[in-house]
Structure formats: C-alpha cells, structure tokens
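Note that one protein chain is taken out, while the other chains of the complex remain in position.
Let's look at subunit A:
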Amino acid sequence: MLTIDTLQLLLVGFATAFSLENLLMAALGALIGTFVGVLPGLGPTSAIAILLPVTTVLEPTQGMIMLAGIYYGAMYGGSTTAILLNIPGELSSVPTCLDGYPLAQQGKGGPALGISAIASFVAGVVGVIGLVFFAPLLADQALKFGPPEYFALMLLALTLMVSLSGGSLLKSFLMGAFGYALSLVGLGPSSGMPRFDYGISSLVGGLDMISIIIGLFAITEVLKGIAEKRKATVIGKPGSVYPQKADMKKSAAPMLRGGLVGFFLGLLPGCSAAITAFLAYDLEKKVSRQPEKFGTGAIEGVAAPEAANNATSSAGFIPLFSLGIPSSPPLAILLAGLMIYGLTPGPVLFAQHADFVWTVIASMFIGNMMLLVLNLPMVWLWVKLTRVPFGIMAPVILMLCTIGAYSVRNSMFDVWIAFLFGGLGYLFVKYKWPVVPLILCFILGPLLEESFIQTMAMGSGSLGIVLSRPLSLSILLAAAVLLIVSLVLNRRTRQRLREEQKKGVDVA
C-alpha cells in the first residue's frame, strides 16, 4: 500500500520527469505516437516496434519516457481515425468506431474527438494513480488467474457476441463461427502441429490479426467510398472539439465506469485493451436508458470504451513492472525495450532502480497531460486530413494499409490477406452481416482453445476443475448471468427499436 516512502519516491520521480529533456521526450513521444497511430493499420504495437530503435540511442529513463509517450499517443491516434474515418488502428479502437463514426457522419466529429481525448486523459490518470497505490499489492492477485479462470473468462467474453450482434443472432453466431474457423489456421497452440494449411507454407504461420483488421475495417471503407463515389471523406462539419456541457455531463459517469472496468481487468495479464473496451461499451449499453441509441452516435459509446482502453494500458504496467508479465503486444515490445537497457522487470526493478520506475510513472501523468494539451488543438490537423478529396485519400489509405499489413511480419502474404478481407468486408457490409463477432471470435478463439487444453491437462482430462475452483466458478456464473441479461436486453432493445421505427425514427 501507499507509504511515505512510495510518496517520496514519486515526488522525486516528478522532479526528474519535469526536467526540460524529459518533458521534451514525453511531448515528442506523444506527438510521434499520435502521428503514427493516426495512420491506418499502424497501431501502438507497430508504432513502438518501429520507434524502439530510435529510443535506444537515449539513456534508459528518457528512452522509456518517450516509449510510454508513443504508447499513449498511438492509442489516442487510433481513436482519431476510428472516429473520423471508421478505421481503427488497433482492435481496442473498434468499439470507438461504433458510435464515433456515426457521430462524425452527423457532423459531431469534433465533440466526439474532444470527449475521446478527455476520457483518455481521465482514465489515464485513474490508471496511473492506481499504479502508484496498488502496484505491489495487486501484482499478487494476477497470479491467482490460472487456466480454468482464463477459460471461464473467455466464455464470459464470448457472451459479448450476443450483445454485439446488432440484429440477427443467427448471423452473429455464423460470423463468430467463421472468425473462430479462421483462427484455427496455422500451428495449433497446444499441439504445435500445422492445421488447415493445405500445404501452403505461408498458412503455417496462421492468419495475422492485424492484416484481417486492416482488410475488414480500412480497405472495406475505401471500397465503400469508391462504390458510393464519395467525394470527400467527412460528411458535414465536425464542429468544435471542445464538447458542450451537456455532452460532458452525459459522458462523466461512462468515463468513470469505463476507466474502472479498464483498470481492474487490465491488471489481469492477457486481458487486452480490446476486451475491456468492448466490455465497457457493452456495460454502458446495458446501463443506458436508451440502449438503441448506441451504434447510431451516442457520445457515451465513445467515452466509455476510450476510458477503458486507456485505463487498461496504464494498468498493464503493473504486471509488466512488478512481475515482467506483458499483458498486450505493445507492452511486450516495451518489455523488450526494458530488457535492451538491461533492466529486468520484477520487484527487483522497484528495489534497485526505484528512481527509474518512479520517474517513468510520473512521466505518464505528464504524458497524459501532453496528449490533452497537444492533441485537442492538434485535432484540427487530423480533421483537415479528412477533408482531402477521397480520390487522393483512397490511394494514400491503401498504401498505408499495405505498409501496415506488411510491417507486422514483413511478409507480402499478409498484404494479400488484407486485400482479400477488404473485398469480403465490403460484401459483408453490403449484405448486412456483422463483422464484429468475426473479429471477436478470431481473437478469443486461440485463447479459449489454449486455456481449454491447459485446463484439461490440469484436470486430467476433466473440466470439473472449472467448477471446483471458487474464482473460475464465480466468473462462469457471472458469464451465465450476463448471457441471460444480454438475451433479455437484446430482445427488449429490438422491441424498442421496432417501436422507434414505427414512430418513424430512422435506425439502421
């Protein structure tokens, strides 16, 4: 828990972080990160991976401060393209698209970006405060999550499919099954044997998540634009980025809830920002009095996932620093950064390099502030970017998609996959098949399979172990409750939707 010693170390950390060079590093990192994050397909993982060599010329503290800035910046940049272009740079920005893009289409892109920045800031600060208080304490809890707990957690996450179906449950399940089938391609997580590779060596490595995301979200968007003969990308005026009081009032509670969901789940290793962002979005939809507004431009649908997303990113530093467990791909690359400097994460890091750890923590406060101060005014630059005629934007986006898909594994195969899924995505959207269940099952599939096999090994071939352990049983019960609630709420929502439609409200 928080002691005088910790507080003192934090204050010393602040003193160091406020030095001119370190401030510069945080600002530079946040700016570069946002810039790279705004490029479609280049999310935090690629941004950090690309910029890691640059930071190694700096000394460790400055390098890490810059990397943390890049991380936060790239997360925020991803939200910007999600809202304005319906292109999530990273999976965790997908929920932001759901309401952010409709808002942008209605000419409220500005306030949506503003709320997103403020939500990120609030959650980032919540996360960092949590990091200061609970770092040593909560690291221990993470260990209690074994395979049965993860298996139960995955089942809980899959119940999200019901609420994300946005209409036909059958279509949603079929798309989920398709996503799961895609995730099976490649080496089995447990057997290590190639499957569904049809003798093609590129398929042995499996299908890459990023290239499928780029295809389904970015390339599909370009194809749609071409089909609609779109002239400019922005529909209507984005409006002021400074949100109105009413928007702030509506978003305050979702931000806080999203931040808390994101923070506490983010402590679990392997619980990515994508999962918490979806959960937060879903939670908001659940507690909302007007759930039917979600997906059509509800500001709460932007605030909650953005907050969750950022809080998870901060919380992920706890298992990373205190145990050396990276809970997401970008954190894994940050771990590599630490190792390159010869700083092995673990409680030893807190003991031996206390000045370093606390300076980085302090600079996260500063990094979040930089994002708010720099990005709110800078938003206009990104908005202007979207005013460029589509005829120019389309090839640029396609080029960036190509680079993004290629850069993940340095392979042309992933580029072809991205374009293939771009074409498929266009057909899905045209014939109203939901893509989100596909992506959800594609990501969760391998985790579910892995935890299932591990659980079976632990239980000598019996799943009873999931029921006999209190923690996994609780999660399972929560999943069951959630499923029933989802089904009930879904039915209610559809009824409400029909009512609204009868009233003549145009809900797609």
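A few points about this structure:
To be clear about the criterion, a residue touches a chain if its C-beta (ideal position, glycine included) is under 8 Å from a C-beta of that chain, and two chains touch if they have at least 3 such contacts; residues count from 1.
Simple rule for what comes next: contacts and distances are computed from a predicted model.
Candidate names were "Tripartite tricarboxylate transporter substrate binding protein", "pre-crRNA processing endonuclease", "Lactate utilization protein C" or "Sulfate adenylyltransferase subunit 2", and the UniProt protein name of the unshown chain is "Tripartite tricarboxylate transporter substrate binding protein".
The missing chain, though absent from the display, is touched by one residue of A:Gly37, A:Pro194, A:Gly316 or A:Pro437; that residue is A:Pro194. Of A:Gly13, A:Pro95, A:Pro111 or A:Gly206, it is A:Gly206 that touches the chain left out of the display.
In the full complex, subunit A contacts the hidden chain through residues 49, 52, 142-147, 186-187, 189-194, 201, 204-206, 269, 322-326, 332-333, 335-336, 339-340, 342, 344-348, 409-411, 450, 453-454, 457-458, 460.
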